[in-house]
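The excerpt is restricted to a subset of chains, each kept in its original location.
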Amino acid sequence: MPLTPEQQEEIDALRATPRQTLRAVSEGMEKHLYTAYPVLDHGFVRVIDYMGDDNAITQAARVSYGKGTKSVSNDEGLIRYLMRHWHSTPFEMCEIKLHVKLPVFVARQWIRHRTANVNEYSARYSILDREFYIPQPEQLAAQSVINNQGRGEALSGEEAARVLEYLKSDAARCYDHYEEMIGQEGQQGLARELARMNLPANIYTQWYWKVDLHNLFHFLRLRADSHAQYEIRVYAEEICRIVADWVPFAYAAFEDYRMGGATLSARALDALRRMLAGETVTQETSGMSKGEWREFETLLSAKG
Amino acid sequence: MPLTPEQQEEIDALRATPRQTLRAVSEGMEKHLYTAYPVLDHGFVRVIDYMGDDNAITQAARVSYGKGTKSVSNDEGLIRYLMRHWHSTPFEMCEIKLHVKLPVFVARQWIRHRTANVNEYSARYSILDREFYIPQPEQLAAQSVINNQGRGEALSGEEAARVLEYLKSDAARCYDHYEEMIGQEGQQGLARELARMNLPANIYTQWYWKVDLHNLFHFLRLRADSHAQYEIRVYAEEICRIVADWVPFAYAAFEDYRMGGATLSARALDALRRMLAGETVTQETSGMSKGEWREFETLLSAKG
């Protein structure tokens, strides 16, 4: 349960007091504002603020391309055109600010997306809460045997139990010692900026994260992808659901051209043309490496 | 007169239809929304959208620094503290989107600020209007004799008249030929992406420009400064007036610590300490170069 009654109360209060504005309003987004959607065992995602809507994207595009594109009925088509042709600047005209609570090892992946603004909870300054991510049994997965960077089947039986026990007891002991070290009763108390080093990477942190829609789509393409680590993917998926309501045309175009799309190399395109002309193409005659050929075959046989 | 009746009508319509939102609202900013404030002879600045207010800055800072800083009465003090100690990330949590019409040579300076999002009118795609910046007589200044990168007194008499005549007639002739070259009556018509090269740098362009408050302050510090070229400074000053209403605490701190402040070198600080102790310090005994010493003296004698 990620939210305390006090937090829920604060959210309810914020949601109860609408104000007037002359700005663009996305009705689909207003209904999400402030609500903390639970992710993992103690995490959440909630929208703190946003700027713009689908119309802000086409409006910016029309500054560039002039009056020819003005008919309102064209909004969806124009957005699809912009997405297809990698015109990224109109999508940068929308902005979102999220409050995210997430385990430190997820935060370490997330922060690699540099084109965003971040204010993170400071463990130099403040004391971290006793909250650790402990995977659900079905997520306690074995190392993948085919992919260095992935996971396979869930562990089972004794092994699963032992792993769970380690994760829980190590987190608890590290946190007990963290608390004891910074405590100031009967002792000086270790500096917080030092004591935090004893905390394992499944402890939760939180931050405000602000990003424009273009860079958010880039983040979502990588992190909502099936190859992303499960623990960051669930955050990305939650954000996808929100964005779909915020900018429905842009999100649909993103799904079609980015999430559901694929980039083919010159060699792959050449193989395709030959296949469509009736030729039987093999890995050897394609010029592709084995790895690339395997990915190519998977792509062509996938269900849409 | 920068606005056509149609544009004014559109602005009036936008301003007439407030909607409800749950987001943070800056009342000071709402009154500016959409209004085009004239700058130079044909330019303007107008706010298209914004995100956040003073409270959004302290709210983000409190995510980092925890509960100790919560009392509302502290908002101004906290913002001043953040500004004084160069804590830039909380200021990045506010965002503004402007529509700006400006001469091309001003746009070329402006765009050097890279941390912003831009959609500019495309002269490849569309036809530019016949609008050129022609300086007011008092801005028709001579080259500075002490500063390679500055201007001195206004030109006068015949010289001023001749310069004005050149600027006007060259702009007119270049635009006449531009129009004639792209015309398609009785001829093919030159591609717009080529014809635009005949237009001088005082022609007006326009763009949407979106930036966060931290980077906007950086822009304003450089461009609202007395050393900035007049033609960009008037835009920066207009934006200053808007920002002062949008985030009054942050803007006041910016004025005190950035616009009105100064950075002193180790040598200058050392000289100061000696002067306060009663020593007479000269350029020679200060270790400063002549140029730096001159700037140091100017700073200490300036009226606050």
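The first chain written gets the first letter, and so on, giving A and B; residue counts start at 1 in each chain.
The rule we apply is simple: a residue touches a chain if its C-beta (ideal position, glycine included) is under 8 Å from a C-beta of that chain, and two chains touch if they have at least 3 such contacts.
Here the structure is a predicted model, which is why all the values come from computation and not from measurement.
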>> Please give the number of copies in the complete assembly; 2 of them are in place here.
In response: 4
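The rule we apply is simple: only the chains that are shown with their structure count from here on.
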> So in the complex, which bits of chain A are touching chain B?
Replying inline: 14-15, 17-25, 30, 33-34, 48-52, 56, 59-61, 63-68, 89-90, 92-93, 95, 97, 99, 117-122, 125-127, 206-208, 210, 212
